[in-house]
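The other protein chains are all here in position, but one chain of the complex has been omitted.
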Amino acid sequence: MSIGLSLGTTLAEAKMHGRKLLVPYITGGLGTDWLDVLEAVIAAGADAVEVGIPFSDPIMDGPIIQEASQRALDSGATPASILGGLAERSFGAPLAVMTYYNIVHHAGVERFAGWLDTAGVSGVILPDLPVEEMGEWKSCAAARNIETVLLVAPTTPDDRAQKLVDESQGFVYAVGVMGVTGERNALASSARTISRRLTSMTDKPVLIGIGISTPEQAKEASQDADGVVVGSALVRRLLEGGGPDGAFDFISAIRRAVDAL
Amino acid sequence: MSIGLSLGTTLAEAKMHGRKLLVPYITGGLGTDWLDVLEAVIAAGADAVEVGIPFSDPIMDGPIIQEASQRALDSGATPASILGGLAERSFGAPLAVMTYYNIVHHAGVERFAGWLDTAGVSGVILPDLPVEEMGEWKSCAAARNIETVLLVAPTTPDDRAQKLVDESQGFVYAVGVMGVTGERNALASSARTISRRLTSMTDKPVLIGIGISTPEQAKEASQDADGVVVGSALVRRLLEGGGPDGAFDFISAIRRAVDAL
Amino acid sequence: MSFMGPPSEAGRFGDFGGVYVPESLFAACSELEAGFSDAWADASFRSTYYQILSNYAGRPTPLTYAGRLSEKLGVELYLKREDLTHTGSHKINNVVGQALLAKRMGKGRIIAETGAGQHGVATATAAAVFGLDATIYMGEVDIQRQELNVFRMRLLGAKVVAVSSGSKTLKDAINEAMREWVASVETTHYCIGSVMGPHPYPYMVREFQRIIGEEAYSQSLDQLGGAPDFVVACVGGGSNAAGTFAGFADTCAAVLVGVEPAGGAAVGRGSPGVVHGMRSMLLQDEFGQVEEAHSVSAGLDYPGVGPEHSYLNSTGRAEYYSVDDDAVLDAVMLLSQTEGIIPALEPAHAVAWVASEAGKRIPLGSKVVLTMSGRGDKDASVAAELLVGRLR
Partner (left out) sequence: MSFMGPPSEAGRFGDFGGVYVPESLFAACSELEAGFSDAWADASFRSTYYQILSNYAGRPTPLTYAGRLSEKLGVELYLKREDLTHTGSHKINNVVGQALLAKRMGKGRIIAETGAGQHGVATATAAAVFGLDATIYMGEVDIQRQELNVFRMRLLGAKVVAVSSGSKTLKDAINEAMREWVASVETTHYCIGSVMGPHPYPYMVREFQRIIGEEAYSQSLDQLGGAPDFVVACVGGGSNAAGTFAGFADTCAAVLVGVEPAGGAAVGRGSPGVVHGMRSMLLQDEFGQVEEAHSVSAGLDYPGVGPEHSYLNSTGRAEYYSVDDDAVLDAVMLLSQTEGIIPALEPAHAVAWVASEAGKRIPLGSKVVLTMSGRGDKDASVAAELLVGRLR
């Protein structure tokens, strides 16, 4: 639970102070210490954290997050167990849940918004729910003060991008590369292109996600964007047993890299 | 070589004397002692002997004679080696060659008739050469005094049977059962039916072949016919290593059975 | 009133359908919708499409009266012979359409998922004909049980990628194909194999398959002297059924029946859900996790169903039933030995339903048109194992 911390307000404020934003992603329910990992990445300097509720059919995810999702599901993770876990502790940064729409749809949009609220989650990312299909969810979320982060892709045309940027809440999630989540050897040129496109359209924080794998890449990406989302590179370390300490070290290194800009 | 012994004359004479006729079949070139086997069956009371020249695709033959043919071919038997073997000795009974028409056709009908003549063979049985296709062969054979034995089957209609009986030389080969060569548990009823049909059509000796496997069957078959051809039952004994002695014993037993009529 | 018209502008059939895709794919779906609308309204596109189906793929397919089986069951049974098309199933109809469209839209590469392998083979075939590069995603379980088709795809020049996540069957092959599509959408057309996925796929694939129903309807008028009483087809994603129903839903009063596998009866046992880009009936657990289907037939081994079937079920215009694996194997033998037609395991579901319901839900003397969606060659190794001891 992170009462009172709005994703949008928190990130906008940090941006205003010239700070580059860092939002790590972790898979909820991955390992028994996943809540400790969450605390560790906040301690390492995360401005907010994306918590995945695993889904059986994660079509936006590459092998690393697929495996993390499967492990979490196999060990019994459910939306209730993950949100219940979040509700039990207090966190020093706002939380956003990332999941696929069927989890929301199956619970019922109103009920799911209530669950997030109760758990102290302030934002949500639903990568397979395009803005066209989002009406019902958005009104339920708004009633609970849940911010819905929208993604913008390199293939999104300008007029549509403007609309997404305008409607996005919390921050704008810029898809850095055409592809699913996963590590990449180098930053895609598309990451810097989209950053420039989107920062010119809005004052909202624009974070680059998908494929940010190393401190160097995070730094490079942050040149044009307001910050980065780091997922697979962190989750791989967790799958390899890195635990809270490993997560802390890795996120700290990214923090240092983006701060050095 | 069995100079001067005509198949037809020999068999007709024996028949006239009230003797039941016995014509064993052996596969030429089967084993190194096949000529001894030939002598042994004559010694045991054969009135004539059918000598097979093996063919690669013997469609009128069942498994026993197929195997005998294959063994003979595998050990190098050829028309020349078999006919050459026959030419080397003198036999006390007339010989008829049994083979498939391609062996004749490939050698050339005239040449083949010459070979038989030279080898002292007096008759021939070509089970896949129907009377309709026989013209050319018959004239060459006649020029060499080779008698061509025709087969009549249970399915042959009466008018055609009469024609075959009339044209057959040496003897009339009555097919005792619908089927290929091989042993049978009992004499087919068709054997006695065809015997009666054919003996009523001609004075030529009518011999029942195909499926005569035991002395008892030979005896039963000879009640209506003038005698029997015995093939697979003898050849099986040869395949099992019975040799000239085994052949002698078996043909002697058949001789006794038919003589007891 | 029209039962099978086009979907709404939002790509919905009633409450079902839609475009639930990652933003990275959204533009591609819009572009595809525009491309398809344009092409489908273009007489020259249609005529090329029909010409290929006729000169290359063997259309029209016969409507065969199954005399010996009819006598046995007490109904008049007619088989729409999609098993006689090139590559051996109805899948070719759809693929010819999509490959032509991909070419028209300037895509040089085509990807596809496949379950039974028939869609993969059809896609690899069209890729060879049109000179496109093809990659096919197929679950490991399906690769094993449909080995003939794996070889055919490779021989046709396609790359076959084994998918080892999740159930290792059709569902996961779709996931993997979608992931690949996200990465390559600008150069690549994703050739979905059934009336599923995000709009415009359910509509587009149904339109490319409606030739089955249109032919069968007009053949019925000729050969049966009128419309049939029942029209029956198996339902995996639902493309052969949708294509068949499209010829009858609005032209006559025939009862339309979709037959699902007992272990994958999305319409029969599922609830509304969102997966693979669409809102439709879905087998899922209490938390919204998608359940694995279990069917002997790789092509029906899928926990979802095309959205239009969910809609047709909700309106009552079509009815959905299911049969189990044992009944399906019996039906394979029954049809083989009475009619000399070895069905694929998928349409054997439809045969099994007719065999079990003749004289019950199907009154004696009824005229029944059944879509024989594919031939059984691909299932030989599976069927041989399961039928061992029952053959001469």
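Each chain carries a letter (A, B and C) given by its place in the written order, and its residues are counted from 1.
Throughout what follows, a contact is a pair of C-beta atoms (placed from the backbone, for glycine too) under 8 Å apart; a residue touches a chain by one contact, two chains touch by 3 or more.
Being a predicted model, the structure only gives us computed values, none of them experimental.
Within the entire complex, contacts from the absent chain reach the displayed chains B, C. In the complete complex, the hidden chain is touched by one of B:Asn102, B:Gln162, B:Thr202 or B:Ser252, namely B:Asn102. For the chain left out of this panel, the touching residue among C:Gly106, C:Gly131, C:Gly225 or C:Gly316 is C:Gly131.
The chain not shown here is touched by just one of C:Ala10, C:Leu155 or C:Leu221, and that residue is C:Leu155.
For subunit C, the residues touching the absent chain in the complete assembly are 54-56, 58, 61-65, 68, 81, 83-86, 88, 124-129, 131, 147-148, 151-152, 154-160, 332-333, 336-342, 376-377, 380, 383-384, 387, 391-392. Summarising the interface, subunit B meets the missing chain with residues 55-62, 66, 70, 73, 78-80, 100-107, 127-130, 132-133, 150-157, 160, 164, 175, 178-180.
We take it that only the chains that are shown with their structure count from here on.
Taken as a contact graph, the chains fit none of the simple arrangements: neither line, ring, star nor complete graph. Distance from the centre of subunit C peaks at B, each centre being the average of the chain's Cα atoms.
Each chain gets a centre from the mean of its Cα atoms; for subunit A and subunit B, those two points are 96 Å apart. Residues of subunit A found to touch two or more other chains are absent.
In subunit C, no position touches at least two other chains.
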